[in-house]
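I am attaching a structure below and will ask some questions about it afterwards.
All protein chains of the complex are present and in place, except for one that has been dropped.
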Amino acid sequence: MAGWRRWLLSAVLVPLVSVICGFAVGAIAIVAAGADPLMAYSALFAGAFTNHNALAETLVSTTPYVLLGLAVAIGFRAGLFNIGAEGQFYIGSLSGVFVAYSIRGLPGIVEVPLAMIAGMLGGALWASIAGALKARFGAHEVITTIMLNYVSFLVASYLVDTPGLMLARNVSTPRTPDIDAGAVLPNLIPGSRLHLGFVLALLAVPIVWFLIERTTIGFRLRAVGFNQNAARAAGMSVGRTIVLTMALSGALAGAAGIVQILGVNFHMTDTVAAGYGFDAIAVALLARSNPWGVLPAALLFGALHNGASFMQLETQVSADLISIVQASVIIFVAAPAIVGWLFRLRRAPTETVAITQREVDAPTT
Amino acid sequence: MRANDGVDLDVSWRQVHALLGENGAGKSTLMNIVYGLLRPDSGEILFDGKPVDLHSPLDAIRLGIGMVHQHFMLIPPLTVAENIVLGHEVANRGVMDLTESSHKVEQLSERFGLQVDPRERIAELSVGLQQRVEILKALYRGARLLILDEPTAVLTPQEIEGLFTIVRALVAEGKAVIFITHKLAEVSEVADVITVMRRGRVVGTTTPKESKSADLARMMVGRTVLLRVEKSPAKPGAQVLKVDNLVVLDDRRHVAVDNLSLDVRVGEIFGVAGVEGNGQNELIDALMGLRSIRAGKVQVDGREISNLSTHARLKGGLGLIPPDRHRMGVVLELSVADNLVLDDFDHPPFARWLVRQFNAIRDYAVKLIKTFDIRLQSPDQPVGSLSGGNQQKLVVARQLGTLPKLLIAGQPTRGVDVGSIEFIHRQIVSERDRGLAVLLVSSELDEVLSLSDRIGVLYRGRIVAVLDAEGADRDRIGLLMAGAS
Amino acid sequence: GGTTPTSSSSCSKTWKVGLVTDVGKLSDKSFNFDSYKGVQDAQADSSLCVQGKAIESSTEDDYPKNIGQFVDQKYDMIVTVGFKLGDATIKAAKANPSIKFVMVDFGDFTDNPVPSNLVGLLFKEDQPGFLAGALAGLMTKTNVIGAVAGLKTVPPVVHYVQGYANGAKYVNPAVKVLTIYQPESGAKDFNDPDWGKQQATTFFGQNADIIFGVGGNTGNGGLLAAKEKGKLCIGVDVDQYVSYPDVDSCLITSAEKHLDKAVKTAITSMVQGSFKSGILNFDMSNDGVGLAPFHDFDSKISSDVKAKVADVQAKLKAGTITTGVSS
Partner (left out) sequence: MSEFLQQLDPVSLLSITLITATPLTLAALGGMMCERSGVVNIALEGIMLTGAFIGYAVAFFTHNLWIGVAAAVLSGMIIASLHAVLSISLLVDQIVSGMVINIMAVGITGVFYRTYLESATSAGPGTLPHWNVPVLSSIPVIGPIFFENQFVTYAMLVLILVVHFVLFRTVWGLRTRACGEHPRAAETAGINVHFVRYVNVITSGALAGLGGAYFSLQQIGNFLPNMTGGRGYIALAAMIFGKWTPVGAFGASLLFSGSDQIGSRMQSVFHVQIPLQFLGMLPYLLTIVVLAGAMGRAIAPAAVGRPYKKE
């Protein structure tokens, strides 16, 4: 029946075709850069999956993408464009790592949750600033979160670089002390870096899905996302919903941050984060803001991120190539018209999904 | 869906051609096509006998077609002059000549007796003045055929009179005017020719001489309108709503509701009559807690509610039918069932511990859909796919379903077909008989007259008179609505 | 900058050497670049039978992974550039005793004993800094000189700058040394020449007439300013007369640490089986650091000044004077 066919088209086919087109564009760039696309891509694939430990490494980089992708997606569902996931990731790492190195000698079952809570709280609070600014003053979240990203980097570098604050004693690199052994997330595969955080990220998917689709919070959030006036007239507090949504989004981003610390880095340095938070926007778009869709999208981005360095090693094609692939993929996802036109799909789904195409409210800034 | 279906329309010079039809009949759609904003799927348009192909408003303007839109097309932060010359600016080598623009505008307003200050910002102007600017805009572009889409909806009777004189002057100049409305009285007053539309089709063309209002009404709605909903006289009980000296500001921070006082009692329908834009929306918003009040008291059952949240008010027994369905009434993207529980989705039986109970919601929805005769395929289909009438029935069902003690009904039948109108009216009356207190706010005087037990006339944000609906004099109310004391 | 392996027939075995950069890329024309040059030199030296490759790190999370790439491919030696890779390198070294590890700019084993397959290359940057300072102190006409530096949180940068200041004061007590470190800023770390340029310009406003640029592209900005304003400049790490020809006309010398030599030395020691774990210190005495030629200024610098500089250099070598910089 037409309903699920449309769904198949918009939720599966278009993203799939988009990814293929994305790689095609990337191939053009590779040729222009005087390399062989086939070699480059097979190296990319090997580096992402088949090499020794590559799959594990891919899953390691998939982990933050899942959590951050969910963070951005949940914002989209409420009509909020959280570009601040990067900063929330960072503040989450800060607050989480602080707890994780401050507490000592407790069992992991205690320390890990404590650190996680701290990280998620940090991210949530940081994100709610943007939420509150929008709820109270109508300041557009896109701009405020962009600005808050930079503020968060500087806050972090201040805390981590300043003796007496979070700077570890007698280390040659500016960084926080290492987290307590108890707070380290156990490895899943010995000899690899794949850690329990990956499982936590997997668990987050159904939880977020349930939250959005099955709970009153999610209902409120979607109603506000679709039509603030109707929601308000039905007695929902739009302002509170916006702040809550940003807080949830920030909590997920913060979780991504602290999981990265507890599972991968074990301390925090003053260098600006990996840019996961920005890629996550692409992940959420590719997933069409559907929590389940976030999984494959995150896996793709994890694979790209992880395979890139091997590709560069083997073919000398700059790892920046994946940025071209990612950007192109988003273009095709966000403008299904192109895909439809390319493949003469009759009735190409031009209906708006999440934020990719819609009548966004004018910033009331 | 077809907004216009096989429409034939014939307009000649030196004529006021009235286009009559109820809300949603397709009048604006047709005119937007004539003005090049919409493209017809089939059919042709002849202008001065020549077939014309209108791709954009620019083509229409070039031909000398001007349109004053139902919703004004003015740019608030720009000045009157800038708005008028926009697109046909007075300039040398691309540089605006603002003094010359203002000068031209002044000349124009002299000529047609449409006084406005070219340097004023649109945001500062009253609705009536804004309409003048719209007309000047069209004339400035040398319009010979002027389309006025429901120009009177937002005007006071005096302003309406003023408008009519202008219209006659224009026709005298040899121009043609298409005058869209669904108010019968106006038609007989200005129109030379009348075309009636219903559900996107032309049902007939006639003249004021040939057909009287009643006939027109029949053409408009397909059969005789029952001017009165048959209802037993009200048995008013205790006072439910009491409003004292309420003051509310509009978005432009001007006083919209001005020292308004009224009260509604159990088992009565209190109708607020008034021309659109006299503070109706602000009043409703304030009563529902959607807009902060400047001064005054709002009491329900003697309890002050002025600083309760909308949520608390709904829980406290208030119900709202918002004046603007698509803006405030429904969430088009959500399912019918979801919309039916939009205002109490978060407590038993519809939710337990934050978890929504879909069986309960569905059962409830099915029940309401049946009682309120909402036509649809499934409770799970998005509301956007319902017709307006059914969307409106859904809103009514949601509100009456929660068995409120006070219903605030804003324009409860706007843009709705006659069948639905009758249905909704009957529902409201029967709820009244079960003891519901109703505050009806409508700019359709006939609706107010036929439904209300008591009528308050709203003018410039004040209730200027309260009278008993029994034997209320239509013309007197009309005068009061116009501000005549 | 990749290279094709030279597998000359005379090679019984090709030694595979992999290099992992920190987030500053090979294009930094500075220490990542120069360390990799050491690998390439070794590769060019057919007697060594070395084949080298490099991975650039895009994020800090990648360090262990990128090291892992070479581990998986059974490389014989892995060179990690920059102290930020310290932790990751030590971990990897412990996990892979069969592979030799070389850490550039890192020798901090306070809390871990040195694995037997790991060597840290340390440079006494304060010494070339001191020499450069001496030269500047002698050549300044205004008695004001400046240093435009990268992040203060990077020890080698601080060593260079402090040595420079002390050196200048040593030969010319009246000299005033203006220094500025680049504020932490993520993307712009060591990569903000415009900022460096403006700082140097500020110093000229304070009558400085010689600029020491210490800190990748940020420092290069300082050199560029000197060139445009007709002042003198001093390069860092490598002979920037070669690596950054744009500023040849103002470059009186460069304070060098011979990363390429050091890296090549480590590689050679592996090939020749004389690899020793621990810390390899490079200073004046073993010519691991030094002052680059004066190039175009050779004729313009008075023999008297040259003599004084040579004297200071001798004393540093002999250890009769110290730079006064604790590293």
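The first chain written gets the first letter, and so on, giving A, B and C; residue counts start at 1 in each chain.
Quick note on the criterion: a contact is a pair of C-beta atoms (placed from the backbone, for glycine too) under 8 Å apart; a residue touches a chain by one contact, two chains touch by 3 or more.
Note that this is a predicted model, so its numbers are computed, not measured.
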item: Partner chains on view for the chain not depicted; value: A, B, C
item: Residue among C:Leu178, C:Ala226 or C:Leu316 touching the omitted chain; value: C:Leu178
item: Residue among C:Thr14, C:Asn143 or C:Thr202 touching the omitted chain; value: C:Thr202
item: Candidate in contact with the missing chain, chosen from B:Gly87, B:Gly113 or B:Gly237; value: B:Gly87
item: Residue touching the undisplayed chain, where the options are A:Ala118, A:Leu148 or A:Ala298; value: A:Leu148
item: Contact footprint on subunit C, counting only the chain that is left out; value: 1, 25-27, 146, 178-181, 183-188, 191-195, 197-199, 201-206, 217, 221, 224, 228, 242-243, 245-246, 248
item: Hidden partner interface residues of subunit B, rising order; value: 32, 35, 37-39, 56-58, 61, 67, 69, 73-78, 82, 86-89, 91, 94-96, 137, 141
item: Residues from subunit A at the interface with the omitted partner, ascending; value: 29, 32-35, 81, 83, 133, 136-137, 139-140, 142-144, 146-148, 150-151, 154-155, 157-158, 162, 278, 281-282, 285, 316-328, 330-331, 334-335, 337-338, 350, 355-365
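Basically, only the chains that are shown with their structure count from here on.
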item: Most centrally placed chain - per-chain CA mean versus overall CA mean; value: A
item: Most widely separated chain from subunit B, with each centre as the mean of CA atoms; value: C
item: Centre-of-Cα separation between subunit C and subunit A, whole angstrom; value: 37
item: Between subunit A and subunit B, centroid-to-centroid distance (C-alpha), Å; value: 45
item: Overlap residues in subunit B, where contacts from two or more other chains coincide; value: none
item: Residues of subunit A touching at least two other chains; value: none
item: Subunit B residues touching subunit A - in the complex, by the definition given at the top; value: 288, 290, 309-315, 320, 322, 327-334, 338, 342-343, 345-346, 351, 354-356
item: Subunit A - residues contacting subunit C, complex; value: 47, 51-53, 57, 60-61, 153-154, 157, 161, 170-174, 193, 260, 264-265, 269-275, 306, 308-310, 312-313, 316, 319
item: Subunit C to subunit A touching residues, read off their complex; value: 2, 23, 53-62, 64-66, 68-69, 72, 83-84, 86-87, 106, 108, 110, 153, 155, 184-187, 189
